[in-house]
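Only one protein chain is missing from this complex, and each of the others stays in its spot.
Moving on to subunit A:
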Amino acid sequence: MRFSGLRVLREGLTGNKGWVPHWRDPEPKSEYDIVIIGGGGHGLATAYYLAREHGLTNIAVLEKGYLGGGNVGRNTTIVRANYFLPGNSEFYSHSLKLWEGLEHELNYNVMHSQRGLINLFHSDGQRDAFARRGNAMINQGDDAILLDREGVREHLPYLNFDSGRFPIHGGLYHPRGGTARHDAVAWGYARGADSRGVDLIQNCEVTGIDTEGGRVTGVQTTRGAIKAKKVGIVVAGRSGQVAAMAGMRLPIESHVLQAFVTEGLKPCIDHVVSFGMGHFYISQSDKGGLVFGGDLDMYASYAQRGNLPLTEHVMEAAMTLMPMIGKAKVRRSWGGIMDMTPDGSPIIDRTGIEGLYIDCGWCYGGFKAVPGSGFAFAHLIAQDRPHDSAARFRLDRFRDGVGLMDEEGTGAQHNLH
């Protein structure tokens, strides 16, 4: 079924009786060529690109809950390509280009909105660092504009420019940055994979990974054993547990990240605004809610909720930056489990076990990576060699210290990102 404006009109006039489910609900087969563990954004995109780019369709995606019920449906939906370091820079640049063609390609409205992202700075030193980052973005072929204080004021007149601690000196403007509808991204990829023959199996938790003589042979699940020639692990916050099923320990610690949304308001925040010094960022959803968040709670956690000190910190930062927000009522807050690596950058690699691949370590920034990661992970699984855009996301970079990608420059150590 193709979606179009005409189709919406026709269905609207005929009682919406013609819509059908966007994907099948198949029983798991006893064997597949490829099994993808995890039906989040990255797993679904991987399956889609395996089918689309490599013509492989004897594939199952195994999801322990429902499709899109993990972080892909819990994040604050920021999509950008403003990374600095080689490795991240080319990867996120590639991912943003995929985003830009995604809706046509999937024939699905993911509400990708390139409303522009502004990262604020508050000192001369920070201005220099942002100018350098902007140059790196431009060198990569992406867009960046360094705004002075008045430049920021033109876009964001409602900010408090003269707060005592962090007066606003300017901002780095990334016009192609923006947001997307997170659920729709998962659904769009799910539909695209399903229509090409991929089996999406929900309520199917992987409980074991079978190997024989150093080769993967399949998985054990709550819906029975499934044989597979190749297996991809893409389970975000649960990466440590699933990798342990294959006897691996990962350079990952799972942390909780919270987010908040207010009641729906008339349009007032047109961009994505990021106030790094206050650990705060915000945008307005198409429904009108102000969607905002801050930093990690900063302790290992698998609870999909955080603690109040961080909530207070985020609210304080919000009030410092834009006092007008004090009038809005917060409706909901929630948390998601982040797979944090020591250097804050991801992993897409082979493992020590033949036929077993892993895609993890997305920390708090893996939503924008969904297309790029799916594309690169599919390439790795299909061809058994990394895609150029993700060749630096090596699993063993911590072991030898070569090629660490520490964007924040704080050191490759757990708890510093």
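Definition applied: contacts are C-beta pairs under 8 Å (C-beta built on N, C-alpha and C of every residue); 3 or more make two chains touch, one makes a residue touch a chain; residues count from 1.
The definition used in the following text is that contacts and distances are computed from a predicted model.
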item: Among "ABC transporter permease", "Acyl-CoA dehydrogenase", "Heterotetrameric sarcosine oxidase delta subunit" or "Cytochrome bc1 complex cytochrome b subunit", the UniProt name of the subunit that does not appear here; value: "Heterotetrameric sarcosine oxidase delta subunit"
item: Per the touch definition above, residue among A:300, A:324, A:353 or A:391 touching the missing chain; value: A:300
item: Residue in contact with the excluded chain [from A:65, A:86, A:224 or A:309]; value: A:309
item: Subunit A residues touching the omitted chain (full complex); value: 238, 240-241, 244, 249-254, 298-303, 307, 309, 342, 398-400, 412-415
